[in-house]
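Every protein chain of the complex appears in place save one, which is left out.
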Amino acid sequence: MQDKQFMRETLTDGAKAFQAGKMNRRTFLTLCAMTGFATANVLAGKAEAAANEIVMWNWGGQSEECHGGAIGKPFEAATGMPLRFDTSGPLQGKIREMVDSGNVTADVCDADLFDSIALGPTGHLEAIDYDVVSKDKTLPHYALKYGVSIILYGYAFVYDTEAYGDNPPNSWADFFDTAKFPGKRSLYKWANGSLEAALMADGVAKDALYPLDMDRALTKLKSIKDDSLYWGSGSEAHSMVINGEVSMGMVWQNRGKNIEDDSDGQYKLVMNEALAMPGAYIVPKGNPAGREAIMKFIATAQEPAAQLKLLDCLGMTPSNPAAFAQIPENQQAYAITSAMNIDKVAFNDPVWWGENGGDAVNAFLDAIS
Amino acid sequence: MNAIRKKINPGWILVAPFLLLVVALYLGPIMNILWLSVTDPEPGLSNYQKLYQSDTMARIIWTTFRICVVTTIFSVFLGYWIAYAMVHCHQQQKNYMLAFLLVSFWISILVRTFSWLMLLGRKGLVNDALGGIGVISEPIAFMRNELGVLIGMVHYMVPYAVLPLLVNMQSLDMRVMNASRNLGATGTQTFWRVYLPLTTPGLVSSTLLVFILSLGFYVTPAVLGGGKVLMIAEYISVQLLVTLKWGTAAMLAALMLLGVLAMLYIMSQFMKLSTVFGGSSS
Partner (left out) sequence: MSNSDHTQGSLQLTDLSKYFGEFCAVNKVSLEIQKGEFLTLLGPSGSGKTTLLMMIAGFVDITSGDIALDGTTIVDIPAEKRNFGMVFQGYALFPHMTVRDNIGYALSVRKRPAKEITERVDEMLELVQLQDFANRKPNQLSGGQQQRVALARALCFAPPVLLLDEPLGALDKKLRVEVQQQLKDIHKHVGTTFIYVTHDQEEALSMSDRIVIMRDGAIEQVGSPYDLYEHPATEFSASFLGKSNFLRRPDGLYALRPEKIDIRAAGNGGEPARLTGAIKSITYFGSMQRIIVSIPDGDELEVDIDSWRNQDPLHEGQQVDMLWQDIAAVKLAEG
């Protein structure tokens, strides 16, 4: 069966084509087929890391152009080392397998900060060199031994203004209240965000979430299980909303603007109680470009200019406090660390997730399946 | 020397290099998986203990088994029907049917999966149309549930079911069916007493093929099941890639392998496997 990454790519491209031209379904299907083949070709041309370049292992799509422009260009100008990409998705298992096999082909992974907790102590990652990388250029708890947060993304939700226009939902408590707000819901399938949302809905304060009370969270989630769908990728979350399958959907907050635009304003993003997730750069042990070069690269990514470009290009929110004030006005409503949102959101604890994530995911899967 | 020659078919010498290659490239990784299943995270049978200690495992295995059985039944039934029609219609119609079959065979599983959402989703063509003419007031939940998974999987599997049956049916001597009619059997009698028994090898290989392929299904359940239909293949992938419980993944993989081998063994008790896989029956 095809790779999960392949699935994501095709769904994303297909969904974009569908929305972009507001085309009919038949054309869309044709496009789906075409993007399916094109993506396969792209995947075939995977980058091989060498000492005189940086290979970033990420999820492909737009992030390739965006990271290239925001970090790759200034870094190449300064060091002469170009930035290339492996777009096959740096899942924990793949990183572990790559390091274990001794054939390390990536220098930096665009991953989650909790991955550094799971993979660092087992010797699969290089420690971050905080002589080169700055602990001050990210949020206080997000500079860890084996990983540093560059950007933030988050789990927020969108709602159907046609269904709830007069009395819109404004919290996870509303999201989980299917009596007051009847309709289908969609949640993230791999537990992240879904668990925290359930606890907040059940009355846990947003700064007292960790350690997560799993039983309480799962009980809350099961209470709306019959009305819930679960998505595994951003584009799937997107299409569940756009195709009208749900009237409230958890989404990655950085997609909120797209969804509002694509639905002509029918769906609206709610940032209150959004869960901020530290996206992090982590370095596979023995990366081909060497530790020194990659630390410089990470330092480049910490610069406000690079972070603001990523925000503009991908909707990923800066983690460097120096950049918060520079978030442009049209992005402030969607950005996690903008002045209007930073006090409303909850922050993910990467340590708890790194240590308990595997069990939490399995318990979650058990509860929803 | 002659004695040895008598015992060993010289054909083995020809295939020996490939046999070694298969052993090295195929059995090696399999042994590795079996090894992992008893060593990760610590040596012992703790991974296998989960099988009866964890309700999750039991449920995932049961879900997988149930979906695979139902998928197999429907796919093989439809496949038999289609193959029969193809064998017994005119050459030109047969070519058309084969072309349609192969086109659907070649289309990416993602496109097909997505097409079903377009067609049968909550706001898909069918629900829109039925709602539009007032037949239904609430959309019918075809997708994002087990029914959706079954529809998607059967659709994917039908070509696999058809091909072995088609080969089997095409190789039948139609004079045998004429003989049955000539001896006074009605069409129904001829089907049950002659045609069906003679297509049993095709049915068995088609069933095996579809069932085994279904066991490994991943994308369709993930998308069309709305996240609630968790099958072994997806669970294994999660344990490998997300939760890093490789021992559990290896144990489940070993279990699937064992299940398939057990099925082949049971089948071999009833008929020669070489017949099923296209060898001669004599």
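The letters A and B name the chains in turn, as written, and every chain counts its residues from 1.
Keep this in mind: a residue touches a chain if its C-beta (ideal position, glycine included) is under 8 Å from a C-beta of that chain, and two chains touch if they have at least 3 such contacts.
Remember, predicted model here, so these are calculated numbers, not experimental data.
S.K.: Kindly name the visible chains that come into contact with the excluded chain.
M.R.: B
S.K.: One chain is left out of this view; which of B:Glu42, B:Asp55 or B:Asp173 touches it in the full complex?
M.R.: In the complete complex, the chain left out is touched by residue B:Asp173.
S.K.: For chain B, which residues lie in contact with the unshown chain of the complex?
M.R.: 173, 175-176, 178-187, 189, 193-194, 197-198, 281-282
Just so it is clear, only the chains that are shown with their structure count from here on.
S.K.: I'd like the Å distance between the centres of chain A and chain B, where a centre is the mean of that chain's Cα atoms.
M.R.: About 35 Å, centre to centre.
S.K.: Which of the residues in chain A come into contact with chain B in the complex?
M.R.: Per the touch definition, chain A meets chain B at residues 1-2, 4, 6-7, 10-11, 14, 25, 28-29, 32-33, 36-37, 91-94, 96, 118, 184, 187, 189-190, 225, 228-232, 236, 239, 243-245, 357-359, 361-362, 365-366, 368-369.
S.K.: Hey, which residues of chain B end up touching chain A in the complex?
M.R.: Touching chain A from chain B are residues 55-56, 59-60, 63, 107-111, 114-115, 117-118, 121-123, 125, 144, 216-219, 222-223, 226-230, 233, 235, 237-246.
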